[in-house]
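With one protein chain held back, the other chains of the complex are shown just where they sit.
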Amino acid sequence: MLELRLVQGSLLKKVLEAIKDLVNDANFDCSATGFSLQAMDSSHVALVALLLRSEGFEHYRCDRNLSMGMNLGNMAKMLKCAGNDDIITLKADDGSDTVTFMFESPTQDKISDFEMKLMDIDSEHLGIPEAEYHAIVRMPSSEFGRICKDLSSIGDTVVISVTKEGVKFSTRGDIGTANIVCRQNNTVDKPEEATIIEMTEPVSLTFALRYMNSFTKATPLSSIVTLSLSSDLPVVVEYKIAEMGYIRFYLAPKIEEDEDETKPQV
Amino acid sequence: MLELRLVQGSLLKKVLEAIKDLVNDANFDCSATGFSLQAMDSSHVALVALLLRSEGFEHYRCDRNLSMGMNLGNMAKMLKCAGNDDIITLKADDGSDTVTFMFESPTQDKISDFEMKLMDIDSEHLGIPEAEYHAIVRMPSSEFGRICKDLSSIGDTVVISVTKEGVKFSTRGDIGTANIVCRQNNTVDKPEEATIIEMTEPVSLTFALRYMNSFTKATPLSSIVTLSLSSDLPVVVEYKIAEMGYIRFYLAPKIEEDEDETKPQV
Partner (left out) sequence: MLELRLVQGSLLKKVLEAIKDLVNDANFDCSATGFSLQAMDSSHVALVALLLRSEGFEHYRCDRNLSMGMNLGNMAKMLKCAGNDDIITLKADDGSDTVTFMFESPTQDKISDFEMKLMDIDSEHLGIPEAEYHAIVRMPSSEFGRICKDLSSIGDTVVISVTKEGVKFSTRGDIGTANIVCRQNNTVDKPEEATIIEMTEPVSLTFALRYMNSFTKATPLSSIVTLSLSSDLPVVVEYKIAEMGYIRFYLAPKIEEDEDETKPQV
């Protein structure tokens, strides 16, 4: 028996909007600690990891560990039917091949039940080792989303270069080149507008913009995004989810042929 | 000679937006009582009935009964050219094969005349008998519109089941099932947010969602929609138009093969 009641149901709606285009089918794992998902994108390049801790739910009952295979497109269709202020409860009976999403309007005048068939999905859980990163950039998520979108109109890849002064996003394409520098700035009035850099050494890494743009669909989940970079590791693009967890995207850097052009020049 | 002056011209704009996708060509009937239309949709499944009573017009001159055949798509194109605050006057000379729509801006600084050719349309006026309905549901039109749209993402038909407690909208499709229950509630602060059920016996009827969604294009005309249901009659979906009339849609229920699944379970 599984019953998870999430008062701020819009969070689950936003989670699905954030990952449904990247991942088609995935297993949601429920345990005493929380509701989680780990999945490769459909082209097996990027990895998504989601965690919603049990403490974040108003009611969290999970009698035994359960892995539920869902088509994320169908799940997103059902969650779109929930109002933004609705309470969402996720229910599954032991051994059942369906899951039920219940939506309650704030006034309790409208109650909806959506029942979806579960799928059998082969997946192996990858262990993601804790790592030390050379540079961690914390910046407004809307700014990061805007930069990825803007650069996509010029080129296909982005070079992210971090120094103590700031982070530079660069691209080049047929029509020209673009460099966008965001300066370190932690003295702004609103903490969510700060750009803060912690680094042990400068890094400069190249990524496919297509995936970065896909990750930025998580922007509505958090006003802040964190980029963790090391020269020999996949970047981690993390959006915190309220007080209850996170969604993290992992993407391996591309190996550039002409390294000279990717040196940090912030 | 026909001359109808409607101060709240946006009503006529909304009426055309509500019916132009459902009906291609139709006769507008003008008489001393009002301006009306009755037409089957182009697939001859649903019926639309419109009435704008003469008292609702600032000026209403209709010397003799007149039936004017119009292409609703073309008429909607012309009415789109009226501003939302414009006064609209509809004019036709006796025996003329054209109708003129005049738009006056509130300041009278902009005056437009649009002249449209009339058509000969064969149509027989159906007598719609007054009927007693088993259940009448009055609910917010935006809520009804949202429900029809949401259910369309899951299935093709909706089962509407009414009991004293509330009204349930259900569907099923390849990806699962959905049930949405709106509870009777007449104690809300704003009367237009109430859901009120009058019934003599429970009903449960199945309809094509495609038509229901088409009817909800009338939502901007009224904050309230009324559904009148009887087990052996077409449903009536009615939107009142300000103080001056209504637009009513009639749709026959589908005969379900497995009646068990459509029993009301509110």
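Order as written gives the chain letters A and B; numbering starts at 1 within each chain.
Everything that follows uses one rule, which is that a contact is a pair of C-beta atoms (placed from the backbone, for glycine too) under 8 Å apart; a residue touches a chain by one contact, two chains touch by 3 or more.
Please read all numbers here as calculations on a predicted model, not as lab measurements.
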Hidden-chain contact residue, picked from the options B:98, B:186 or B:231: B:98
Which residue of B:7, B:40 or B:116 touches the chain not shown here: B:116
Omitted-chain contact residue, chosen from A:65, A:108, A:153 or A:200: A:153
Of A:64, A:80 or A:183, the one touching the omitted chain in the full complex: A:183
Residue ranges of chain B at the interface with the undisplayed chain: 71, 74, 77-78, 80-81, 98, 107-117
Chain A, residues in touch with the chain not shown (by the definition above): 143, 150-151, 153-154, 175-183, 185, 188, 195
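Note that only the chains that are shown with their structure count from here on.
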Inter-copy rotation, chain A to chain B, in degrees (Cα atoms; steps of 5): 120
